[in-house]
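Missing here is one protein chain; the remaining ones are kept as they sit in the complex.
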Amino acid sequence: MAGNSFGKLFTLTTYGESHGSALGGVIDGCPAGIDVDIESIQQELDRRRPGQSSIVTQRKEPDTVKFHSGIFEGKTTGTSIGFVIENTNQKSHDYSHIKDSYRPSHADYTYDKKYGIRDYRGGGRSSARETACRVVAGALAKQMLKDIKISAYVSGVGTMKLNKPYTELDLTQIESNIVRCPDQTMAKDMEAYIKEVRSKGDTVGGIVSCVIKNVPIGLGEPVFDKLHAELGKAMLSINAVKGFEYGSGFEGSTMYGSDHNDAFNNDGTTKTNFSGGIQGGISNGMDIYFNVAFKPVATLIQKYETIDKEGNTVEMQGKGRHDPCVVPRAVPIVEAMAALVLADYYLLNKLSKI
Amino acid sequence: MAGNSFGKLFTLTTYGESHGSALGGVIDGCPAGIDVDIESIQQELDRRRPGQSSIVTQRKEPDTVKFHSGIFEGKTTGTSIGFVIENTNQKSHDYSHIKDSYRPSHADYTYDKKYGIRDYRGGGRSSARETACRVVAGALAKQMLKDIKISAYVSGVGTMKLNKPYTELDLTQIESNIVRCPDQTMAKDMEAYIKEVRSKGDTVGGIVSCVIKNVPIGLGEPVFDKLHAELGKAMLSINAVKGFEYGSGFEGSTMYGSDHNDAFNNDGTTKTNFSGGIQGGISNGMDIYFNVAFKPVATLIQKYETIDKEGNTVEMQGKGRHDPCVVPRAVPIVEAMAALVLADYYLLNKLSKI
Amino acid sequence: MAGNSFGKLFTLTTYGESHGSALGGVIDGCPAGIDVDIESIQQELDRRRPGQSSIVTQRKEPDTVKFHSGIFEGKTTGTSIGFVIENTNQKSHDYSHIKDSYRPSHADYTYDKKYGIRDYRGGGRSSARETACRVVAGALAKQMLKDIKISAYVSGVGTMKLNKPYTELDLTQIESNIVRCPDQTMAKDMEAYIKEVRSKGDTVGGIVSCVIKNVPIGLGEPVFDKLHAELGKAMLSINAVKGFEYGSGFEGSTMYGSDHNDAFNNDGTTKTNFSGGIQGGISNGMDIYFNVAFKPVATLIQKYETIDKEGNTVEMQGKGRHDPCVVPRAVPIVEAMAALVLADYYLLNKLSKI
Partner (left out) sequence: MAGNSFGKLFTLTTYGESHGSALGGVIDGCPAGIDVDIESIQQELDRRRPGQSSIVTQRKEPDTVKFHSGIFEGKTTGTSIGFVIENTNQKSHDYSHIKDSYRPSHADYTYDKKYGIRDYRGGGRSSARETACRVVAGALAKQMLKDIKISAYVSGVGTMKLNKPYTELDLTQIESNIVRCPDQTMAKDMEAYIKEVRSKGDTVGGIVSCVIKNVPIGLGEPVFDKLHAELGKAMLSINAVKGFEYGSGFEGSTMYGSDHNDAFNNDGTTKTNFSGGIQGGISNGMDIYFNVAFKPVATLIQKYETIDKEGNTVEMQGKGRHDPCVVPRAVPIVEAMAALVLADYYLLNKLSKI
């Protein structure tokens, strides 16, 4: 099956290129009877929107979602939910400079080799613009999940790291600054850092962390579809992601079992949570938490050499309005993908017992 | 769809509990006409087998695979391939001590809550014994992939890390020691370390790294089924895995774009390979490499307190023949899962162009 | 997985209610490099369009398809193809008469019971208006299939049957009359019959037959996904279909093996074709042919009694602009579904051998 669908039961299929007439998608498998708040879906889209602050791309794009089906009198009906986001910023750019050349660390070369053709306008399908559709579906999934609270935030920009466990952070403060880092002092530093990087025409990577609270026990489908395996895939499917770890993560690989095991309290909760809320691939009711590593954006506002289709060396000049650091805008995308996984596994878990 | 299948086109479905009568599986979607070397499949199983060396579990289990279908006169026929691994070591143990109790950081609690019932003998379905079936299928996938060379090795045991890029290692030396670390000095140290940990009844985590060479350009299915996203899921679905990173990984998130971008050579290869052989979710022909973090095994040969089904505190004593460190035996499992992903994506890529 | 997708590799996902703002869909898995003729896709839609002739519903709806993605410079790019058909005829009707009542032999009752809510405007999702999206995708599939020629036609209206094998018909004459029956005399009689039925406010069923020529040998995926099994499902998924038979069909069940077996010619073709071009679930290169039975449309322009949500008897009056007989407009839908199956199986068959 082709790769533009995500989820087994709560399924999102997306389409759309960066500079096509519209992006859109279909959400299938959403149960009937969910109260839909369209406005809060649009708000999630606004959190991802270009031009929202001084540290993200200044491209103007309202990203307004329109639903065509599956919602009636304010509720989901159980039928497939189609939605469209028009591209209003389709200027007739001159793309001749990238049409026949491959930008380094972009998908130009691989798309061309794989498909024999590529929509070269703004990265085409490989553009992160596609994630707008994920945010729409994730926002709907959140409305289904109700009590489950998903909070992503920026915990690293370049070498600047928020070295505190999430339990010591005030997660209500994430949206109080444009970096989306819940530590205000760190946020200020990160903001200054990002601006400095941009002023050089450079970019920098970062880390998004995510915490999920109030997860019901039982989500996860052994043996291949363990909850963390699907979360990992979901995160790794986001543009620019290079790594995923949950619970004790890579650090956990350095520990002894006698330190790492999570002893039980008598109510079934655990005294520690190195497991990250998942044991044997199934949620145990404790908080789920994980980290997602993003590489630096490949588009630099600098002059550089690369090759064209024939393998000739050509000189190019990065231009346009690009993100110097992707993590502030990645926060709602990470949340959306987490919501899609949880919605899917919430439904799957309804089938565990007769 | 239930979680015991992996792959879209080259599909593995597995079954079997740790102490049931047999494990087995079905490989579906394997093209016809592949020459099958049963002996080399058995050799892969032997690399994973308990009792193979002094630093792994001493449990005796021959793990002999028997194929029932889909192979005729030495070739695959295009029909589904069923195989069985009998459990010969099914002693009538006394399981009363774990029947009603939940071992910490195992899947006892979550299976019981999810399904309302669990096969408590040796961990049941949550046992890593299940991965034997993955090794069988992965070994067949390797035979289909022919020129593609997958090499996994141990690069970390506890805090002991092999701090060399794979390009400085002699990957032909992986099997020359029982740790499966290609650096002989480090291997010796790791071996001693694992034995020390075991002598205390403790366990320790580790890292398996993997390098894939000779990958054709074009493997990967945007946007959700990016090649590294599926590799990540595959690895995270292995028991005890806590993290996955590819290419520059978590370290890449600290870098500047100007350092991280992989400049092209005129033949389409790149001068550096921070991308890890994958751009936009599609292989670019460079080496793929990634790291997989394993937590320490949860079963300690120590006395500890935990709870029973009613939430009462009970004392337990870990016993039996367990791995003090899982990574040496995880090496063939990581390779097998990588092979399954590549086989699947190799077939998917046949459909990219008309 | 939810039920709004069709196909494994060449996949169509649709959305849209009869009286919503738009219908649409996503075609995923279409290989790159196919020359797309948008105009001929629109022509297929026009063959299905309401108001096209005097024997179909007189509802006015232009049914113009707009593509948003996946096609670039006249070719498919290998990315997902999103399309939308706006509903221009969304009058603010008064639906109070059907809002709380269940029309007999419609899906009003079952949708309400299954989902607890239904979009009652014009049948909502259960309306055959949804099949417009199938025609779009099927038309694209036809362009991929090139030499394969799919010809559906009306072979029965009520008790009026075209008792000739397809080999005695001139299939180029199907579109030469509004019934879409290749026998001109029969077509005239059927047309008169349909008009007579409509004049009484009644409806009548019918049969659509289909012939597929130039099918490559090898399409079909044993054992569950036999080619005719998927064709059968495809046809039975069309609104109002009650039966499917291929090759010798129900008549074949009365025959002796000695009469039914298709003897080979020396070139691998067969002297007879009771098999209907499929043996063991796999195409053998002979013509595929099958019949599809449609029930009479449930909406009558008559007065009748039925029940409301509370089970009270209520009187209703059928009105509006409905098809007296669905088969003339079903012809392009049958072809579209056949094209979708063949496109999917054409791609699947690329994977049969290494």
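By letter and in written order, the chains are A, B and C; residue numbering begins at 1 in each of them.
Quick note on the criterion: a contact is a pair of C-beta atoms (placed from the backbone, for glycine too) under 8 Å apart; a residue touches a chain by one contact, two chains touch by 3 or more.
Remember, it's a predicted structure, so these values are computed and weren't measured experimentally.
Although it is left out of the displayed model, the omitted chain contacts the following shown chains in the full complex: A, B, C.
When the omitted chain is restored, the residue from C:T14, C:N87 or C:N177 that touches it is C:T14. Across the entire complex, the residue among C:S126, C:S151 or C:N177 in touch with the chain not shown is C:S126. Within the complete assembly, C:G249 is the residue of C:G33, C:P62 or C:G249 that touches the hidden chain. The set of chain A residues touching the chain not shown comprises 1, 9, 29, 31-34, 76, 78-79, 144, 222, 347, 350-354. Remark: the residues of chain C touching the chain excluded from display are 1-6, 8, 14, 102, 104-107, 109-111, 113-116, 125-126, 130, 156, 158-159, 197, 202-207, 217-218, 220-226, 228-230, 232-234, 236-237, 242-250, 252-258, 260-268, 270, 274-276, 279-284, 291, 293-300, 302, 304-307, 311-313, 349, 352-353. Contacts to the hidden chain, counted on chain B, fall at residues 1-5, 8-9, 11, 13-17, 20-26, 28-29, 32-33, 66, 68-70, 72-73, 75, 77-82, 84, 114-119, 124-125.
FYI, only the chains that are shown with their structure count from here on.
Ranked by separation of Cα centres from chain B, the top chain is C. Rotation angle, chain B onto chain C, C-alpha superposition: 180 degrees, expressed as a multiple of 5. In this assembly, the C-alpha centroid of chain A lies 39 Å from the C-alpha centroid of chain C. For the pair chain B and chain C, the distance between C-alpha centroids works out to 46 Å.
In terms of their C-alpha centroids, the spacing between chain A and chain B amounts to 26 Å. Looking at chain A, residues 1-5, 8, 14, 114-116, 125 sit in touch with two or more other chains.
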